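Here you go, one structure.
What you see is the complex with one protein chain gone and the rest in place.
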Amino acid sequence: MRATAAAAARREAAARARAFAEADARALDGLVSVRPRQAVPRPQPVWDDAEMLVHEPAGERYRRLVLASSSIAHTALAGQFLMITVPPHAGDTILLPRPMAIHRRRPATADQPGTVELIYGVVGRGTRALAAVPVGGTLQVTGPLGRGFEFETGTRSALLIGRGVGICGVMGAAEDAQAAGIRTTMVLSGQRPEQLLGRADCAELGVRVIAVTDDDGSSDLVTLSAGLRAEFDGATPERTPPDVVMVCGAGVLARLAAELGAHWGVPVQASLEAHMACGLGYCHGCAAPVRTDASVEGPLVCADGPVFDARIPVD
Amino acid sequence: MRATAAAAARREAAARARAFAEADARALDGLVSVRPRQAVPRPQPVWDDAEMLVHEPAGERYRRLVLASSSIAHTALAGQFLMITVPPHAGDTILLPRPMAIHRRRPATADQPGTVELIYGVVGRGTRALAAVPVGGTLQVTGPLGRGFEFETGTRSALLIGRGVGICGVMGAAEDAQAAGIRTTMVLSGQRPEQLLGRADCAELGVRVIAVTDDDGSSDLVTLSAGLRAEFDGATPERTPPDVVMVCGAGVLARLAAELGAHWGVPVQASLEAHMACGLGYCHGCAAPVRTDASVEGPLVCADGPVFDARIPVD
Amino acid sequence: MVAVRADTEFPDARAAYAAAPGAATVDLSVRIGSLTLHTPVMPASGCFGPELGALIPVAELGAAVTKTVFGSARGGNPVHRLTEIPAGMVNSVGIPSRGPVGYLATLHPRYAALDVPTIISVGGHRPSEYAPVVAALGENGAAFELNVSCPNLDRNGTDIGSDPAAIREVVAAVRLVTDKPIIVKLPVLVASIADCARAAEEAGADAVCVANSIPAMPLDALTRRPILGNVIGGLSGPSIKPIVLRLVWLASRAVQIPVIACGGVETADDALDYFSVGASAVQVGTASFARPFAAVEVARGLQQRCRDAEVGTIRELLELDAAL
Partner (left out) sequence: MVAVRADTEFPDARAAYAAAPGAATVDLSVRIGSLTLHTPVMPASGCFGPELGALIPVAELGAAVTKTVFGSARGGNPVHRLTEIPAGMVNSVGIPSRGPVGYLATLHPRYAALDVPTIISVGGHRPSEYAPVVAALGENGAAFELNVSCPNLDRNGTDIGSDPAAIREVVAAVRLVTDKPIIVKLPVLVASIADCARAAEEAGADAVCVANSIPAMPLDALTRRPILGNVIGGLSGPSIKPIVLRLVWLASRAVQIPVIACGGVETADDALDYFSVGASAVQVGTASFARPFAAVEVARGLQQRCRDAEVGTIRELLELDAAL
């Protein structure tokens, strides 16, 4: 019976969504903290009317957006994000701008404006309306925002881990790593091989890729953890642990990275998400999952993150 | 300056809208009344999922919609209307169905379903969303509704007057007139010749057309009134007054028709509009502009009309 | 039951619809005082009429609810009486009413011909006006819904339903003149919905209905004049649901009597949302205009969900969902 199948599918989806949210919250509980004051000053965010140069499908389930904004492309740091104002679409008005990670930054050249590239999944009202915006117009964006991934001076090697659209969160770090000559491995995780983002980017940046998927079971957390431990077990000079782990994906993935970091004794940086309104630090909408006492407002994902230190709690 | 021009245009549009609404209310004040009990019983309204066979531009500013519904095409009387449920469009939900006059009825044949044809202008949220519905799907409609135009037995000639999309309101009467062998003249009024609806329908139905437009001033109420008086002045057998006048357009046009009716001593029937929710007579949303004492609920456009008797008040 | 029958020569969509209800195998009946409704779905006052008897299988609803009947006959408000804006439907139909005598003479027989209990909505302009109307309606109707979203002329025009003392007065007086179930339909704009619901319960009401439409003032975008002849109208439809959900949640925690939810119900999912915060039944208003069978669809949808999940009550369905 069709209706029964639909109802069953709905119940399953609801169960998955609940289980995911609960696992995420559990995994992040006590895991992250604000990093000490940063060395590089953050760029002043601007708002810009950015021309939409490209807006096309990317892989099986995402959309790629290339925006011309020399100012933002020039100043954005790895792991920073933009707030995208979604224009009204056929009577539907989207009130809140949507935070999106800056996947790639391409500074202006003599004859080309600087661009930023974003990749997003069409999941709800906001991204559905965004997907309908045609190339050629301008999109209003505010950024670059937040505190991103930071390499300590002297870093020689890095392990980056991204899952799904979270790959965009860490790709800026891959760009910085390449520029700084840091030996980098990137784990690309996703449901199916056809959905994996970032292969071409990694090739362009000379980043070694470990692709894992749900399809063949390689993305399973236990399997992945074991594989990475084996990969960086110190048996040969090429197999020494990375100097830093950077991760963007679900909470359980951040926890996995923190466990690896603890195992190897290296710092871990994790990029988080939160519902946002201003992106600038004044609306207090984006509380970070950091335990604080009830009389103190905790850190904010948009201003103190989105990238936090991730460490397995000792309590 | 562009902004100034826009502001001026807005102010002018607002002034026009206000002036129109006030003139309309003034013209209708005391003009209409519910007709005595009708001879032909009204068909039972149904709701139907009607296939959209045609949905295309009509003239310069309207859209034509042909819907397959044998049941409605079979029973609808001249001047009745449908409530059209507008499907949700790209996130915009239209809550209230929109009343639309049945412009043409084409009963089922051996190999074709019966159809009804509607014509509408894209003016607001409702009609904008309707215009986006593609051919091929089904549209939910309720009808036929209301009390339409009725020819008394023995009627030999009729003058029909329609303006703009109001032409659709009277076209059903032209169909009935043709079937009953009633000699019919139809005034088609509109802003510009390119916008006049119904020429082809009148040709098909053998109805004589008097086309008047704002462009050449012929639609001006004084000019039109004088022209029609001259046209039907009784000077020759072809020029005798019509036995009935039927009108659908603004209030001022209904009043003009009532004046002609008084002049010629013939009855006038006028089709009115009102904001509607149910179309069936239970929500009381569509009060007709008929003076009643404060303790009595007056007639309803959907149930007692949309066609009313129009007579110049004697007070 | 008034048969829903299509013209046999040219069938329309009604026939197939009425013929395919899906067996009502699950007992979803709900009690409102001494009255048992076979399904917890009914129309909202003012959004239903006996005219629908020929269009939809009314017997699949738990009850019919009439437009509010006032003590004396009076006309409705000036035009426009309703409109649609992006935020929803706004109506200022007002209170076209023929009084209880006129209602019994003209409308009630048509309600009585429908094969469902009739809940008669009753209104007044001061607390003292309700009981006489209920008394005049006598043994007609299966229950009374007291519409207290009416300006109290004894108290400066503030809604009767926003004043717990006035609610108590209305309900206590009505309780004296009828043994039938009393539902009190509360307004949205109140300081404390819990206090209002408790006042109704303490004075003897058998259920509260939460809530009525939200007073609003739509202006014409071009002319900046009020669209409605009455200037003010009631906002209804899906956009008010998140506001009413909170009120239903608070009212359900405040009283033991059933809470009937009303506000933006379009689908069985909307109904389940309300059930999940404590409602025992729902009313469908605005949704019926675009889809006359909307309330029937909600009732069928609840049956279907329970059947699919192989449970016997909505509570079990919600528990199963919550346990997932």
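Residue numbering begins at 1 within each chain, and the chains themselves are lettered A, B and C in the order written.
The rule is simple: contacts are C-beta pairs under 8 Å (C-beta built on N, C-alpha and C of every residue); 3 or more make two chains touch, one makes a residue touch a chain.
Values in this document were obtained by computation on a predicted structure and should not be read as measured data.
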{"item": "Chains in view that touch the one left out, judged over the entire complex", "value": "A, B, C"}
{"item": "Residue among C:Val69, C:Val188 or C:Ala295 that touches the chain left out of view", "value": "C:Val188"}
{"item": "Touch criterion as defined above, residue of C:Leu245, C:Ala268, C:Ala287 or C:Ile314 at the omitted chain", "value": "C:Leu245"}
{"item": "Among C:Ala87, C:Ala112, C:Ala172 or C:Val311, the residue in touch with the chain that has been omitted", "value": "C:Ala87"}
{"item": "Which of A:Ala6, A:Val46, A:Ala90 or A:Ile312 contacts the chain that the document leaves out", "value": "A:Val46"}
{"item": "Hidden partner interface residues of chain A, rising order", "value": "10, 13-14, 17-18, 21, 44-49, 69-75, 85-86, 92-97, 108, 114, 125-126, 140, 142, 274-278, 280-287, 289, 292-298"}
{"item": "Residues of chain C in contact with the chain not shown", "value": "85-88, 90, 156, 158-159, 162-163, 188-192, 195, 214-219, 221, 224, 231-232, 235, 238-243, 245-246, 249, 269, 272-273, 276-277, 318, 321"}
{"item": "Contact footprint on chain B, counting only the chain that is left out", "value": "3-4, 7-8, 11, 14-15, 18, 91"}
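Criterion: only the chains that are shown with their structure count from here on.
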{"item": "Selected interface, A-C versus B-C, where C-beta contact pairs are more numerous", "value": "B-C"}
{"item": "Centroid spacing, where centroids are CA-atom means, of chain A and chain B in whole angstrom", "value": "58"}
{"item": "Intercentroid distance (Cα basis), chain C paired with chain B, Å", "value": "34"}
{"item": "Centre-of-Cα separation between chain C and chain A, whole angstrom", "value": "48"}
{"item": "Residues within chain A bordering two or more other chains", "value": "91"}
{"item": "Multi-partner residues of chain C (each touching 2 or more other chains)", "value": "86"}
